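Of the protein chains in this complex, all but one are displayed in their positions.
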Amino acid sequence: MGLTYQSTGRSTTREIFNVHNAGSELVIALAGNPNTGKSTVFNALTGLRQHTGNWPGKTVLRAEGSFIHGGRHYTLIDLPGTYSLHANSVEEEVARDFLCFAKPDATVVVVDGTCLERNLNLALQVMEITDNVIVCVNLIDEARRKNMHININKLSNALGVPVVPTAARGGEGLSELMAAISDVALGRVVPKPVLVRYSDAVEKAIAQVEPKVREIIGAHINTRWVALRLIDGDTKLVQAIQRYYNDQESKQAEAALEVLA
Amino acid sequence: MNSEAAVGNLLEEAKTIIGDQQAGIRDGIVKSIYDTSENITKDVVSYTSANRVDWDRKIDNIITSPVWGFPIMFGILAVIFWVTIAGANYPSEFLAAQFFWVQDRLTELFWALNAPDWLHGFLVLGVYSALAWVVSVMLPPMAIFFPLFTLLEDAGYLPRVAFNLDRFFKKAGAHGKQALTMSMGFGCNAAGVIACRIIESPRERLIATLTNNFVPCNGRFPTIIALASLFIAGSVSVTIASAIATLGVAVIVVFGIAVTLFVSWLLSRTLLKGEPSSFTLELPPYRKPQVGQVLVRSVIDRTIFVLSRALVIAAPAGGLIWIMANNTVGDTTILAAAANWLHPFAGLMGLDGYILMAFILGFPANEIVFPILIMSYVSGGTMVQMESLADLRHLLIDQHGWTWLTGLSTVIFALCHWPCGTTLFTIQREQKNWRWTLLAAILPAGIGIIICITITALARALNLV
Partner (left out) sequence: MNNSTPLNRLGNGCCALVTELNAEGLTRRRLLDLGLVPGTKVEVIRRSPLGDPIAFNIRGAIIAFRKEEAEKVLVVQVS
């Protein structure tokens, strides 16, 4: 038997992550660098009052909330901020595992408009894991104050995903953001992320490893990304895959037992 | 096929494909991603006019300057304390007056209804008056201090504090972000303990966790303020009194920071040996806080928080105190018996039995310690009703023989004793090791007891009291 992620519903994986929603709700993750306004966006969308503060690392516990848009229920997850998804720290691991295994219906990467270069680094990494990405260029008011102009259309074309400028604290751009989220989550808009081209050596290695990944893991997790991480020698990801695979099996077994009983 | 092994095998295969290029490949992957973001950014960002004044840099030039950095830090702390002390006075008086007026009416009502004495005692003199004390003495300082602190946090000052102080933490073998977790501790030690998650290295996170309690949380802060004001007020004019009280509180807080550094140093040389790990700290741009919103929200937040805790914890504690004060074992009340039993040890520390008992009964929540103390004094003594805060001074000094040493020891023990129940519970949840949780309780309590006993012995030997 191979790894059978496909055969188990997403709801099981989400149970492992303790996401509390009925199967029909759409799950949206908020990722991004520290201190870019994720919790502020979260509060603005859900009406909750997550703590915010002007220092990196304010959110350490994952928060969950919900909102309704166009008659649909959305569950929003506020992840801790990270500089990358290379699992160098617990937060990075949490964020990566969530995107990789809980498979949110859409992921909003909240980036700091005044510091795009540093923030896109993370957005590009998220786009390697999942296609359903919306980039939210937050702190656009601060960018304006610094006389910066960001060409949103051009950015959207360069990334291949919807880009929405916001000033979450002032409420600017939030309805557009909600619309973009629902477009992507419901499949009305299908993002086509423009992926990073690596050096020839890396690309060649990916081409060799990726088919094997597909053979064993199937297409449930982005195979190009898994191949890349393997080439990078990411043992933690391998462990994570094995762990979640085990959890899934035991959940399945439990479910089977329940049916029998 | 065993698929777990298969995933593991993949890693091996990838390794053989890469061969000896591994090191270069890792760097290359990160570089490719950054290069891509750099190129995209160049493409999409333009500046309408260059040479903008960099205010952040100008502000940081002052706030982190070798000359002004520390005085400004101390100054900001002092201003916040001063505003809290001076500002809490009026609402405290006002709330106390209201609450005790209502208490009198309640008493009349109970009499009118011919309710039994014990019922009136338990509900009005016990439960209600505990609530009244918590709300009138504890709430105002909390509702002023916390919002001010939130403003600082929102402006972006906290990372600068960490930047300024890091050298000390490094010397102590601790992590620079401990300054941030301590800042969170001012609000609530349990929150401070959770914030320790931002510290990557387990060793340094544990140090930060074990020492967080040396920062007086919002529930202990008003006790320190109240005592500082009580001992100084009356002797001088109001303005000078609050200035001196401010200084006293600031000294206590700085003392707490010094103890934190010392204990961190001690831990990293004994139980938690090790080198300071890597430390990176981002200094975000200053942002103008939304003053109105922050103030209104955090005042409301604090009020709800304190009120709900008061209902759940202070009210039952008040009832308990009344029961203890009105039931006897032998020929004394349970309350007096317990206080007498604690008294010899408490006396060594410069306290009395009632004070130590209040700290013990305050284990569920620190904000009830001082109210419990007042209530035990009131119910055990001759004075039955307290009409205003001015009576407090009379109660402590004239009726219960407090000296400056009693005040100082109480303040020090408020700063250094076991963490409240919630904090210990949080430490256990975060560390999942009861030994560390136990140490987190014993360490500050032990240190507080030692300091108090030493000061008391010295003061007595030198005939200062």
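Going by the order they are written in, the chains are A and B; count residues from 1 in each one.
The rule is short, and it goes like this: a residue touches a chain if its C-beta (ideal position, glycine included) is under 8 Å from a C-beta of that chain, and two chains touch if they have at least 3 such contacts.
Here the structure is a predicted model, which means the values were calculated and not measured.
Of the chains on view, those touched by the hidden chain across the whole complex are A, B. For the options A:Arg96, A:Arg118 or A:Arg229, the residue in contact with the chain missing from this view is A:Arg118. For the chain left out of this panel, the touching residue among B:Asn9, B:Thr64 or B:Thr303 is B:Thr64. Panel shows subunit B; residues 26-27, 30-31, 34-35, 38, 56-57, 60-61, 64-66, 69-70, 163-164, 166-168, 170, 176, 276, 278-284 of it touch the chain omitted from the view.
Mapped onto subunit A, the footprint of the missing chain covers residues 83-84, 86, 88, 114-118, 121.
FYI, only the chains that are shown with their structure count from here on.
Subunit B has its Cα centroid 36 Å from the Cα centroid of subunit A. Against subunit A, in their complex, subunit B makes its touches with residues 1, 3-4, 6-8, 10-11, 13-15, 17-18, 21-22, 25-26, 28-30, 32-34, 36-38, 40-41, 43-50, 52, 150, 153-156, 158-159, 177, 180, 194-195, 197-198, 200, 282, 284-287, 289-290, 297, 301.
Only residues 1-3, 34-35, 49, 52-57, 60-61, 84, 86, 89-91, 114, 116-121, 123-125, 142, 146-152, 154-155, 158-159, 169, 196-199, 201-202, 205, 208-209, 212-213, 216-217, 227-228, 230-233, 235, 238, 241-242, 245-246 of subunit A touch subunit B when the two sit together in their complex.
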